Each structure stands twice: as structure tokens, then as C-alpha cells.
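Excluded from the complex is one protein chain; the other protein chains are retained at their positions.
After this line comes chain A, so read on.
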Amino acid sequence: MNFERIKEKLNILADAAKYDVSCSSSGSKRTNKNKGLGDSSGMGICHSYTEDGRCVSLLKILLTNHCIFDCAYCVTRKSNDIKRAAFKVQEVVDLTINFYRRNYIEGLFLSSGIFKNADYTMERLIAVAKKLREEENFNGYIHLKSIPGASDELMREAGLYSDRLSVNIEIPSEKGLKLLAPEKHRSDFIKPMQKVTNEIIQYKNEKKLIKSTPLYAPAGQSTQMIVGASGETDAEIMYTSAYFYKKFNLKRVYYSGYIPISYDQRLPSIGTEVPILRENRLYQTDWLLRFYGFDIRELLNKDHPNLDSDIDPKLSWALRNLDQFPININTAEKRMLARIPGLGMKSVGKILQARRFRKLNWEHLKLIGIAMNRAKYFMVCDSRVFETKDRTAAQIKGLILQESNSKFRKTFNNQLNLFDATSKLSV
């Protein structure tokens, strides 16, 4: 192995792959067979974290950054003047195995620029996965990109060797896609996604009858959308997301705040702040939809097309629906407990279990670890002291903001802070 050459390639192709935020290595059912290498049946593991705080779970690289497309938002676009490189199949296999044996990674995340055409590229990705599974008896996690426009036969094969497949729709709306990536069509993304969805359904049906049916993409599919590149509202993004979750049974939709990488006039200019707070609010909404039983129409609608930046989406919903509160912690059903601001699903679970033994009061709840500063306005418990004043939504919001100290407040508040300004003047 020529380490110097590999090092150079690795630098280029890891750098190009880092804008894909998908990192999960969980949800697979692949166990170690015949004393092979690896096992991905447990929970996902983050082996390290980069200095930007994102986890490193998989060896995330492109097979090549040569690409025939010229999508404005992408760092490997044809017109960009950057160093290009390509891995050989065996090189990727060797890197994966050796990193895995040292417990650096959970597996491989392999994406690629598109060279020649979609099928040619997809075949190369599959070749890597196949070699890992069949020649190295590798049972770690493999995440392959579905190349937009790849044929059904190849997508069928890809699912047999990988744990997860993903295709990034990147731009949430059709009009944005037309503007930034005129050569691509929504239908090219949909096609491989639809094929994989069908195969997974078929696998599940066959598995019921024939136990030895080979695994097909056991960790399902995911996708990614860029936020803040093409001017969509939060509602547009989340409705697209909800549609994809429902239509294609996606495991995850990732939201990636656009990082300016180009002087293209169609995009935010270089130096524009990465919309980290907005990204965070979108993820919170995503969680509310998937785990808290919210419907997208409750959180975002015509009257409310964007999420609040200063408060989280659940609190925002609660303030718009004060008629549903206060909720009695000791009697309410799970669905309503999950809607109290400041209560996560872990706390909800603990409350449900603990209240079978005795009625809970503020002390119990504090120890269980709920966020009192928000929750106290929306609930009653076995205690005589509680918020008795009938406050308006604006008053409650004001009180909560006064008492809380969001980590985002300092960095991302564009509004002039009255107190900072005066303290500076007095000095």
C-alpha cells in the first residue's frame, strides 16, 4: 500500500464528503457470521467528534470527486477549480478494514461524484460493498449513496450489500432545484428511492414466509436537504420532509445549514453565517413529528409559515394553544404529557412509571429532571402551590425568556442587546 498517495487522496475525498451530514450507524440487524469481522446489530457508536462537534461514526468518503454535473450548491461541481482524485475499489476496502479493526469507525459511508453516467458510478459503489461483504466477511455498517437516475437492477443489488441507502434531494422545492441544478430533475431522485422502498416492503413480506431471505438495506433509507440556500420557508421544508417520511418510509431526513462555498450570485455569498440555529429548530420540529405525536399542520401552517427563533417549536405551539393547558401530570394520558413544554419523552416515560406508586409533586418532578422553567406554566401536580395567575401567551413567553439562557442567544441574536449596549456606554 502506497501510504503517501492514499493520504493525499484521503484528504481530498474526505474533505469533499464532509458536507453530507448523515452519520448514523444504528438500526441495522447485521450480526457477525462465521467468526468474521464486525457486527452492526447493536446501537450506533460515535467513535470521535470533529472540532465542529459533529460525530465521526463512519469512514465518510467519496469514491471520486470527478463529476459531470454543475450544481451550484455543491463543492465538487464541474466548474469548480479544485484538486480531483479517485480511489480504487481495493483502496477503499483496505482503508475500511484497517480502520475498523482499530475501532476507529463503525463502517463505511461511500458517496461519489458522478463520472460517465449514473449506472457506471453506482456499479463502482456496489463493487466496494460487495468486496467487503464477500471477500472480507465484513459485517460492519455500510451506507451507500443511491445515485440519482440509477437503474432498478442496480438498486436491488445495492440493498443486498449495504445497511442503509440514501439519496439527497438537497433542494426542498422544485423551483429551487431548477434554479441551482438545472440539469437535475426531482424524478431522478425519486426513482431509486421508490425502488428501494418497494424492495424493503417486499423483503419484509418475504421474511415472514422464508426465514433465510437475505437482508435488504436493514437500516432503511434517509435523505438530506440544504437549508438556507434557495429561499424556502420552514413550512415548505418541513412539509417536504413530512411527505418523504410518509411516502417512502424514510428513517431520517437530515437538514444541513448551507455553508457558503461559492461566489455564484444565485447563492448566499461567502462569509454568510451558517444558519445553525434554524437547523436546530428544524431538527426539533422533525423530532416532534416523529416521536411526540405532533402533526405538521399544528406546528407550521399558513398563519405560521416559519418557526420562532427565540423559543422552541413545542413551546411556540403551546403558547398558541393555551386553552389545552394546564395539564394534570398525575392523570393526563401520554399523548398530552408529551405536549408539555420542557418535558422530553424520557421524562414522560419516567412520570408514567413513577405515578403508579404515588401522586407526584414538584419535588419529585424536579428530581426526575424536567425543565421546570418552561413546564411550570403548563401543568399542575400534587402540590398546592402552582401558577394561578391567568397570563397571556406574550406574558408567559416574556417570563420564560427572562429566566432562560439559550446558548444561541449571544451568538445569533441580530437584535441589539439593550443591556450590553448600556454597559459599554458607561465604561
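One rule holds in what follows: a contact is a pair of C-beta atoms (placed from the backbone, for glycine too) under 8 Å apart; a residue touches a chain by one contact, two chains touch by 3 or more; residues count from 1.
Throughout what follows, contacts and distances are computed from a predicted model.
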> One chain of this complex is not shown here; going by its UniProt record, which of these names is it: "Sugar ABC transporter substrate-binding protein", "DNA metabolism protein", "Carbon monoxide dehydrogenase" or "Autoinducer 2 import system permease protein LsrC"?
Replying inline: "DNA metabolism protein"
>> Going by the contact rule already stated, which one of A:I45, A:A127 or A:L215 would touch the omitted chain in the full complex?
In response: A:I45
> Out of A:Q265, A:Q353 or A:T388, which is the one that touches the chain we can't see?
Replying inline: A:Q353
>> One chain isn't shown here. Among A:R102, A:K208 or A:K302, which residue touches it?
In response: A:R102
> Contacts of chain A with the missing chain: which residues?
Replying inline: 1, 3, 6-7, 10-12, 14-15, 17-19, 31-32, 35-39, 42-43, 45-56, 59-60, 95, 98-99, 101-104, 137, 259, 274, 276, 350-351, 353-358, 360, 364, 367-368
